[in-house]
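A protein chain is absent from this complex, but the other protein chains hold their places.
Per-chain numbering from 1; labels A and B assigned in written order.
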Amino acid sequence: MLLDIVQTAFDGLMVGGLYASVALGITLVFGLMGILNFAHGQMVMLGAYIAFYAVASGLGFWVGTALAMLAMGLFGALLERAIFRRTLVDPMAGLTVSLGLIMIIENLAAAWFTPDPRFMEPPLSGDFRLGPLALSSQRLLVLLLAAALITAFYLFLKRTRLGKAIRAMAQSRQGASLVGVKVTRVSAAIFMIGSALAGAAGALYASLFAISPFMGNTPLMKGFILAAFGGLGSVPGAIVAGALLGLAESFGSRYLSAAFRDGYGFMLLILTLLLMPNGLFGARKGRI
Amino acid sequence: MTVSKFSSTLDSLLARLHWAVWVGLGALLLLPFVFSSRYLVYLGTLLVLQASLATSLNLIIGVAGQFALSHAAFYGIGAYASALLIESAGLGFWGSLLPMLAIVAVFSAAIGYPALRYTGGIHFALITFACGELLRLLAANWDDLTGGPQGKRLPYSPAPLLGIDFSDAKGLYLLAIAVLVISVGVVAAIRHSRFGRALVAIREDEILAASLGIAVTRHKLAAYVLTSMLAALAGSVYAPFAGFISPDLMSAGESVALVGVLIVGGIGTLSGPLIGTLIFFAIPELLRIAKFYRLVILGAVIVASVLFMPEGIVGFFSKQWQALRRRAKGG
Partner (left out) sequence: MLKLDNISMRFDGLVVLSNVSLHIAAGELVGLIGPNGAGKTTLFNIISGFQRPSAGQVLYRGEPVTAAPPHRLAALGMVRTFQGARVFPKLTVRENLRVANHLRSRQRDAADLAADAMTLLGLDRFADELAASLPAGLVRTLGIAMAIATGATLLLLDEPAAGLSADEFEQLRTVIERTHAKGVTICIIEHNLKFLMGCVERACVLDAGVLIADGPPEAITRDPRVIEAYLGDTFADR
């Protein structure tokens, strides 16, 4: 029984870590630019395919993951420059344009990669034994990598100059530009980093699950749930929310109904938005 | 020709152009009857239902300015609810309409009321998105009731009314047209009413509207419930038309596509949703473009519209027309 619980918790944290990696990009972009980027999920999908093809062509998992991050980072910067920068005036326009982007990316991928699910060879196999506990090695690796990415990101925000600029912008866009923060450059950086993280999440995802051109929507929704739950714009919020959601899904699937897995997240989102509209750590929002 | 004469000629020409658009749309509706092709009737019914959905969505998004992403979910709920009422409760098609609409009203009010208490479209967009998906998951998992993710075959058709036989494809096409007419009629009536003016005021500036005596949340809720009921009405016609319903009808992707239709055609105008639907569905269908590429093009159109023509195609032309009219009058 206890083993079962530990196993389920471990699974939940791992999945939560993946979700959080995706959510970080969403929550920052929304917090700093007011744009709800629905196309973020596509970064995960593309990252997954890049990793898949890297492994299939012999470059290996690590190269694949690095490529995924690099490629998605560049793609994110490109999107910000070409498209999202022009929608800053109207957040709803940003949302809408991202809906259009989903359709383009998703369906181009479906046309090029075919809609059939693909399976990637994971770098590790077998179990990692810790006493009576047998944890899948690959899942453990994913958990560790996700945690590493998140920690690295957190340190980046706290310690580096760019990270401080980002935090300044999160507090006040105008204030930040007044003290010399180059707002447009920081915005581009956020898109880049968020997309790179999502790309990495995609590669990690590919090592565990089947990938398809339409797989971006689930992590996207989970990302929104986390961002809303943790407080739009809050990085610690997204992380804590990720852990909580992962655990909720894991335990819910194990002990209640597995088919309804995604439903737990939606219910959490709805409850959060209604009862805690500012999320766990978010800023105050007005209402009439 | 003097300047003023030219101006007034231009003005009346532009006024007539507006009518031309509606006449053109009306003519398109008649095509399936003229050509008597099974394919055209099928396509026509599908398009007309989609156009009704776009029109009713325009009420909450275009007129009231609230971004609802649950529209496809209510389309599906309408289909499922009416199917269940007919099969389990033994009601006929016509008898099931009012109870179905009542159920949908209750559902949408339950979702809308808490969601609309907050200003700021993001919360409402996310909640409606999540609720829509939740409803879809419910439909997919409540196997006993809904037949699960594989969907449900529906062998029924509406009983004859006014001498029209609805077991026939053309009859159902007429029914679909009726739904479209009702949707357009409701939206048109609202736009010219006190209720509609209040919605526009809310869209433009909620706080100012409240200070002038408009009960903001109540109005938004009414618009949302009405919109959802119209979607469900279309859904109840889709069920006998397709003979098969599944939770895929209700997916968030479909709701998003509808928003795309509105953007392309023009939010807030009456003919916009209709033209948007034509562009979105009919043209690619007729050109036989492979499904995936069709959606790529549509996505590109959305992106282009947002960046270069924020009012949509119809809205864009409508604005030019209005600006020209104003200049013509002044000239």
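The criterion applied here is as follows: contacts are C-beta pairs under 8 Å (C-beta built on N, C-alpha and C of every residue); 3 or more make two chains touch, one makes a residue touch a chain.
On a predicted model such as this, the values are computed, not experimentally measured, just so you know.
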TODO: For the chain that's not shown, point to the residue among B:28, B:182 or B:210 touching it.
DONE: B:210
- [ ] Pick out the residues on subunit B that sit against the missing chain.
- [x] 194, 197-198, 200-201, 204-205, 207-216
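Following the convention adopted for this analysis, only the chains that are shown with their structure count from here on.
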Open item on the list: I'd like to verify one number: the distance from the centre of subunit A to the centre of subunit B, where each centre is the average of its C-alpha atoms, in whole angstrom.
Closed with: 33
TODO: Using the touch definition up top, name the residues of subunit A that touch subunit B in the complex.
DONE: 36, 38, 83, 86-87, 90-93, 95-97, 99-108, 110-111, 217, 221, 224-225, 228, 232, 257, 259-260, 262-263, 266-267, 269-270, 273-274, 277, 285-288
Open item on the list: Residue numbers of subunit B touching subunit A in their complex, please.
Closed with: 67, 114-115, 117-123, 125-127, 129-131, 133-134, 137-138, 140-141, 206-207, 210, 216-217, 252-253, 256-257, 259-260, 263, 290, 292-293, 295-296, 298-303, 305-307, 310
